[in-house]
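Selected chains only, in their assembly positions.
Going by the order they are written in, the chains are A, B and C; count residues from 1 in each one.
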C-alpha cells in the first residue's frame, strides 16, 4: 500500500512529539558523547506480526542514520523468543524511539493476533470476520490495517464511505421501507445500502425494499439461520452484537456472510515484545 | 483541571475529522429535514466512569446546540442499566457524534475500571498503583487522566518530565554509580533521579550513589522485600515487570512504595455503554 | 448539513490567511477610527445561489460583530439586481472580508448555475447529472456541494469512497473478469463496484462478471443505446467523456442512468456578484 507512508508519517510525527516533548532528559544527561548501539526486537509470546512499517518509520524519524533489518513481513506468525528485527545506529536515538515504536506494534500485533483467532474459529464457513468503527481515536487506519493483517476484513472506514441505516434513522424516516427509499434516491451510486434490523419482520421489510446488505443485530443462531434462509442470497447478511470467541462459530454456522466484532479494536490485549538494546562499547 | 479543555479540544477535533471525513452519508440521505432527538447514555456493565468532558465536547463540537445533562462525575461507580447522561438536540448531530463520543468514554472508563481493581487489591498496603508510557499513541493525556480517575497515580508523562535510568544507560555510562553521577551533574534540579536495577548488587550500588528512586524490575516478592529492607527509606521504591491482578497483592506486601502496570493502558477492556437515541417525532 | 460547519471553518480560515496575511494595509491606513457600515450583496446576472454559509462564515471569522441577514437559501434562482444578503458591522471588517467571501460564492454559484443548465437539458429522461473528481484542489467539498445545490448528484468524493476500475486496472489484472473478481474478493461490502468499458465486448464481459455499475466512456448515443439495451437493468449505467450542453440530451435519451460532466467543476464560469458597501457616516 503505497500511500500508507503518508498516514504513517503523520501518525509517527504526532506520537513522537507526545513522548519526546522538549527532549529525553535521561539520555541527554547520562550518555557521554553519542555511542552507537544495536537492538533486537523479540517476541515474548506467540503473535501475528503487524505494524513493522510504523515501527521502522518511528526510528527513522528520530534519526535517519538508524539501519533496520526486519526478518518478517506483517502477517507472519511469530514464536516466543524469535527475533523480528534488528537495528543499528546512535544509541541515544534508539533509546528515544523505543517506547513509541513498541507502543505501535504492541497494539497493532495485538489486534492482528486476536483477529486471527476469530478467523481460525470460523474456518470452513462462508463468514468473514469484520471490524467496526470502535477504534482508538486517531488510530483508525492503523487499527483497521491490523485487522486485515490478521486475516479479517474491513467494514466502512468512517461515516463517509458506507451507508448503514440504524434504528434511529428508521424511526426518523417512518419505516424501513421509507428509509431505504430515501437512501436509494440520495446516496451516491458508488455505495451499497446496508440496514440494521432486529427481527424477522424487519428482515422481510428490508428485503422487500431492496436493501443491498442486512445487518442482523443481537439475534441468536437459530434466528440468524431463519433470516439467512429467508433472505436466500438476495442481500448480503452481516451479524453483530456481543459475539465472542466462544460463540462466533455458532454464529458463522448460521450461514451469514459477515460477522463484525468490536472487540478486535477496542479490547485486544497488547502483544508482548521486548527490545534488547546493547551499546557497542 | 482547567487546561484540560485545550487538550480535549484538539483531540476531539482530530477524532471527528477521522470519523466524519467529508460527511455522514447515511444521515444526510435518510433524514428529512433535521428533526430533534434525545439520547440517554447507559452503562451495560459495572464500571468506573471516566471521560465525560470528552464525551460532551465531542457532541458540542458537532453542534453547539446540543444540550447535555450529565448525572455523574468522573470516578463514579456506575451500575449496569444506570443512565449516566442525557442529550437533547438535532438528531443528525447526535447520530454524527455518537460513535466518536462512545469510543472515548469506552476506552477511558475501561482504563479507570481496571485501575480501580488494582487499587482495591493493594488496599491496606503502602503501595500506589502507577501507569507507564505504554499508552495508545496520541491519547496519552486521556489515558493517564483515566488512570487517575480510577484511583491510580501517574508515572512521568513522557521522556521529558522524569528521569529513569535503564540498563542500557548504565551500560553506556559504565556503571550505576557513573550513570547516577552524570545525571546529578546535568539534570534540572526540579527532577528526581530514578534508576532501574535487577538484583541486590544493583540496589546497593544505587543506594550508595544517592538515587532518589529505585525501580526493582522483575523481582519476586521475597527479593523485593529484601531490597525494601536494605533501602530502608533512603529512596522511594517502585516495582514493575509482569505484575497481574493475581500477583499484585504479594508485590505490595513486600513494602514497595509504588507498583507500575503497563496493562492499565495497553490492554484494558473497553467498558460497555449504549446510547439510546430517540427522535422527537 | 450539520457537519458542514467543520469543513467551512477550516476552509475559511485558510482563505482569509491567504488574503489578509499580516494585515490589510489600505484599510488600516485610510480609515480613521472604525466607522460602521452596511453592505448589500447583489447578483449581476441570473444565477443559482450557492455558498451563503461560507460567505457568512467568512465575515463572522473576520469580526463576530457583523450582523448578516440573508434573504435566500442556497439553490434559489436569483435575478440580476436582486439583493441576496445585507450586512451591518464595522466597516473595516466588511472591507477585509469582501474579496474572500465573494470568491467563495462566485465560484460556488457558478458551479450550481452550470449544473442547473445541464439538469434542465435532461429533464424528462431518467439520467442524473453527476460531477467528477476534477475539482479545484482543496475545494472539493465546496465544489461538490455546489453541484448538489444546482440539482446534480455527486459521484464518489475521492479514491476512498467508491470503486472505479479503469483500463489500467484491467490491463494490470489481466482482464475485465479478473479485475472484477479481485475487487469482489477484497473490497469492503459497503461499496459497489463500477468498471469502465469502451466497447460492447467490454459491456458484455462486465455484465457477465457481475459489475454493479458500468461506465461507458466516450461512446456515441447509438452505441450507448445498444449498451443500455444489452445491460437491461442488470447494472447501473453511467456515460462520460466530452459531453457538452449541446450533446447531453442525446446522451440522456440513450437511457443511461447517469451522466458525469467534468466541466461542472473544472470550467464553470464564476457568477457575477457585487457587494455594495456604504459607510454609516
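FYI, a residue touches a chain if its C-beta (ideal position, glycine included) is under 8 Å from a C-beta of that chain, and two chains touch if they have at least 3 such contacts.
Small disclaimer: the values here were computed from a predicted structure and weren't measured.
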Identical copies making up the whole complex, of which 3 are given, total 6
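The definition used in the following text is that only the chains that are shown with their structure count from here on.
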Averaging each chain's Cα atoms, the one nearest the global Cα mean turns out to be A
Max Cα-centre separation from subunit C goes to chain B
Taking each chain's centre as the mean of its CA atoms, subunit A sits from subunit C at a distance in Å of 34
Per the C-alpha means, the centres of subunit B and subunit C lie apart by a whole-Å value of 45
Distance between the CA centroids of subunit A and subunit B (whole Å) is 22
By the touch definition above, subunit A meets two or more other chains at residues 157, 160-164, 188, 191
Listed in rising order, subunit A residues that touch subunit B in their complex are 11, 14-15, 18-32, 35, 37, 91, 95-96, 99-100, 102-104, 106-107, 110, 133-140, 157-166, 168-169, 171-173, 179, 182-183, 185-188, 191, 262, 266-270, 277-279, 281
The subunit C residues in contact with subunit A across the complex are 130, 153-157, 160-164, 188-192, 194, 212-213, 236, 238, 257-258
Subunit B contacts subunit C in the complex at 16-17, 20-25, 28, 34, 61-63, 90, 92-93, 96
